[in-house]
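Excluded from the complex is one protein chain; the other protein chains are retained at their positions.
Labels for the chains are A and B, by order of writing; each one numbers its residues from 1.
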Amino acid sequence: MQVPAQVEYERAASVEHALALLARYGPEARVLAGGHSLIPMMKLRLAQPETLIDINGLSELSYLLLDAGELRIGALTRHAELLGSPEAGQHFAILHDAERVIADPIVRNWGTIGGSLCQADPSEDLSAAFAALKAIMVICHPGGSRTVTAREFHTGPYETVVAPGELLTEIRIPVRPGGGSAYEKVGRRVGDWPVGAAGAALWLDDGLIADAGIGLTAVGARHFAAPEAEEFLRGAAASEENFAAAGQIAARHCSPSSDQRGPAAYKKHLAAELTVRALRRAAGRARGG
Amino acid sequence: MNAGEPYSAYGPLRRKEDARFLRGRGTFVDDVQMPGMLHGAILRSPFAHARIVSVDPAAAQAHPKVRAVITGADLAGRGLAWMPTLSGDVQAVLATDKVRFQGQEVAFVVAEDRYSARDALELINVEYEPLPVVADARLALDRAAPVIRDDVPGRADNHIFDWAAGDAAATDAAFAAADVVVAQDMLYPRAHPAPLETCGAVADADEVTGKLTIWSTSQAPHAHRTLYSLFLGVPEHKIRVVSPDIGGGFGNKAPVYPGYVCAIVGSQLTGRPVKWVEDRSENLMSTAFARDYHMHGEIAAAADGTILALRVRVLADHGAFNGAAQPTKFPAGFFGLCTGSYDLRAAHCQVTGVYTNKAPGGVAYSCSFRVTEAVYLVERMVDLLAAELGADPAELRMKNLLRPEQFPHTTPTGWEYDSGDYATTLRLALDTAGYPQLRREQAQRRARGELMGIGISFFTEAVGAGPRKHMDILGLGMADGADLRVHPTGKAVLAVSCQSQGQGHETTFAQIVAQELGISPDDVEVVHGDTDRTPFGLGTYGSRSTPVSGAAAAMAARKVRERARIVAAAMLEAAAGDLEWVPGRWQVRGDPGQGKTLAEIAMAAHSSLDLPEGVAGHLDADTVYNPPNLTYPYGAYICVVDVDPGTGEVKVRRFVAVDDCGVRINPMIVAGQIHRGLADGLGMALMQAIAFDADGNCLGGSFMDYLLPTAVECPSWELRETVTPCPHHPIGAKGVGESATVGSPAAVVNAVMDALAPCGVKHADMPLTPANVWSAIQGVPLRTDLAFT
Partner (left out) sequence: MQITVTVNGAPVTREVEPRLLLIHFLRDDLGLTGSHWGCDTSNCGACVVWLDEIPVKSCTVLAAMADGHRVRTVEGMAARGSLDPVQQGFAQCHGLQCGFCTPGMMLTARWLLDHNPDPSPQQIREALSGQVCRCTGYENIVRSVLWAARHEKAGRDGGAAEGAG
């Protein structure tokens, strides 16, 4: 089995301590949470940080709670905890749909939400799910914290706006009435990265779509989102015809690459097909089905 | 045992070997620790084809934990840079002039620990000059193709061999007279056995005693010992090869790999044991792959559905060195079994082997020496014929299967099938599956636009290689031996030359001996895997353990029984001819009270009893079994799938498998073997393949890309059996280890093609991933051996 290069190791005792260590060790330091994105990269020597800052002891970053009309997820929450959370499932079924098809149960035991988001793999399911939900990311730095939207958070493959010396600490999703969400993924096998996946969140008001969120992953959608398709749906009826049209618009605006998961043409088709299916199920859930 | 109850040691006995594995007390190669042991790591080529300009190990040698760095030049100085392959070709141990596949071995580092060895690899400086690549096998024989094997003087192309079997003229005539001819190209993609344990070795060259001990993941320890001796020049009696517990073989662990040789040389250089265990990417990128047959099949039939003839042309991609492991006289293995289970008038098959810039191999992964390719071809052709005729695929098969009275049956390509009652087996499969109900359900679903498919595969395969006259590997005949010793207290030790990698030999071989001697399997210890303690044999692959070593064990036990008769006669002061055997005991015919148990006889043999002619001071016996023929297990498989037309995803809903492997020693173990092969077939049909891009980059070099089925994709396998004993095997057994891998891919592919028939799809190649299925529905299935575009 492949093994990492030499690295230094520090264990953070608090968020402040973690930030201080990040400042001390500079840009060649990496935060180590579950390690299930970073350690595989280190074993293949695609990532060679000089120092690891282990934040697994920061229990203050591990929580899932409803507070003032928002679902607040601590960045250190494990995938398995999100999948097992009744609050998360009740308000944002898309998160359970997505978690069920992320990696495998053992990896989900240890990998964290924050870790996956900060890895920013262009095929990351949670990036699409949070984009669909229009979540807010909370980033801490020594002076305080700042928020960015989920869409602003991702700037490109393996790139986020989290600067050296900063730490993602929380993801927030406002709970709004009339909402329903769903996630649809095609993989070649259980646990595979998606060939294509789509998440949809709809907020209905009297049969019309008050707001829509569509997240896409693995198909080259900018910021993991389909804003043109969302714009089309806003104010429209939650109908099959409109879903089909939205799917076509979403597909038109993504630029997948061919690889051994599939040719670009197929992934484009999936962008449309899975958007439709996610919208259909989201609408069903929004209506209380 | 109650009086009157027939004795049988056969049955679902729980396994003896489980005791250590359940407690995590197995000894696999990477578990082996020796005092002073060093660790090796291999530097591999990133290029598929490149000239080596220079190799500079200086920085690695300067690493404080490194004890040696070996390059191709170092090996060349010792005459070890090239080694023979199992196909009579040569393969580079460490590259000297060129690298010829991505992942090829270039240098070997020996260090104090595995992490330092890995670090040191980065300190070796290699300068390459990339060359044009042959990544598409179909272009390998083009005049413009670069010559890969310019290490062989005079070689001007990438052609390895041509081989043919059958009667071309008779086949042409049959085709000319046929009412219906169907032709189809089909690829059996490059796959890899991927046992969960990778390959590795611990080599200990003891400078004082001159003994070379190699623990390695070897399916054929004795053959390896002989090869090491011939190649390294170490006297064979000074070499000991130990295959400890092995975490799966499936043909991947039959060859000698460069890493083993490097570990040996490393130990010779440093005077310390050297362990080398490859990582998974090395396993997938450089060790024996399987299949990679580009096939063109034609089937000819009469209008009433009588199949007349089969014609097959194959382009075989062997990679950069011909390292395929099969009997010498069969460069395309047993591909001649492509006539399948049918009563054909004529057949002709032709295989052309070519070099490409890929890893060597070809024969592996439970292929029974290319029978996987042969069965896939014929079972797809039969389904394509059924579609052309508008015939039901089950009825078409039933009409054309060989009948019991036709056995032993010599096929148009010269194979003598031993025994079979094919129709009964197929009927049982159809009944178990509820075939008519499935077809009715399919009709209903089709009316709703749903894609449901039913696929059948009927296979005959050939195992138990094989008769020495016809079958050898590098000149070593494929016979196998057994040594049976019976201790004075009546306990037995059986030493066999085959080598378990999980098949349960410690249990099943004990059952064979127990059955012959009428003692408990608990009283039989099976020894295997250590060349110092076991007789010579060609090892375990090609499902040959039961047919060959199992036969040897039975024959040895029968010799012991006959010796026991002679001793018992002396003990009872009776004539040997007046004794009769009841399990465990020789007794006087007509006076059963006068008898001796095997334990009593064993003690007497070792005592001061006056022993007659024919027995020395013990009951021990050994034998070498030269099989008179192969054995021919067979089966009927039925697969049911549902396909999502919007995404191309395939779900295997049911899989019914009816196998006939003759007499079953341990039905529990037989079922386990079949379960595995069915998972193999599902995997290869739906997700497993190793493709290459135009630069020869391997696109299946990790388990993220080379996907293996999990418990979720696999249905609950439904198994039934028929039992048609093998007429020439001492206990009537045929062997079963590879049957399911042979028979299952066609069942899954036939099912998916059946599901897609309403979309006008005739054929798509494995793996039938969602992308491939969807592309097929659009009219253009994917070519699966190259990068998708």
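Quick note on the criterion: a contact is a pair of C-beta atoms (placed from the backbone, for glycine too) under 8 Å apart; a residue touches a chain by one contact, two chains touch by 3 or more.
Given the structure is predicted, the values throughout are model-derived calculations rather than measurements.
Enquirer: Give the residue, chosen from B:A164, B:M668 or B:V723, that touches the chain omitted from the document.
Expert: Looking across B:A164, B:M668 or B:V723, the contact with the absent chain belongs to B:M668.
Enquirer: For the chain that's not shown, point to the residue among B:A174, B:A553, B:L572 or B:A679 touching it.
Expert: Checking the options B:A174, B:A553, B:L572 or B:A679, the one contacting the hidden chain is B:A679.
Enquirer: Pick from B:G103, B:G166 or B:P195: which residue touches the chain that isn't shown?
Expert: B:P195
Enquirer: In terms of residues, what is the contact footprint of the unshown chain on chain A?
Expert: Where chain A meets the chain not shown: residues 1-9, 11, 32, 35-36, 39-40, 42-44, 52, 54, 56, 103-107, 109-110, 190-191.
Enquirer: Can you name the residues of chain B that touch the chain not displayed here?
Expert: Within chain B, the residues touching the omitted chain are 14-15, 17-18, 20-28, 30-31, 33, 114-115, 193-198, 245-248, 250, 279-281, 501-504, 668-669, 671-672, 674-679, 702-704, 708, 710-712, 714, 716-717.
In the analysis below, only the chains that are shown with their structure count from here on.
Enquirer: Based only on mean CA positions, could you tell me how far chain A sits from chain B in angstrom?
Expert: Each chain's C-alpha centroid was found; their separation is 44 Å.
Enquirer: Which residues of chain B touch chain A in the complex?
Expert: 114-115, 118-119, 279-281, 646-649, 686-687, 691, 699-700, 704-705, 707, 709-710, 712-713, 769-771, 774-775, 782, 787-789
Enquirer: How about chain A: which of its residues touch chain B in the complex?
Expert: Interface residues on chain A, with respect to chain B: 1-3, 5-6, 186, 188-193, 195, 258-263, 265-266, 269-270, 273-274, 277.
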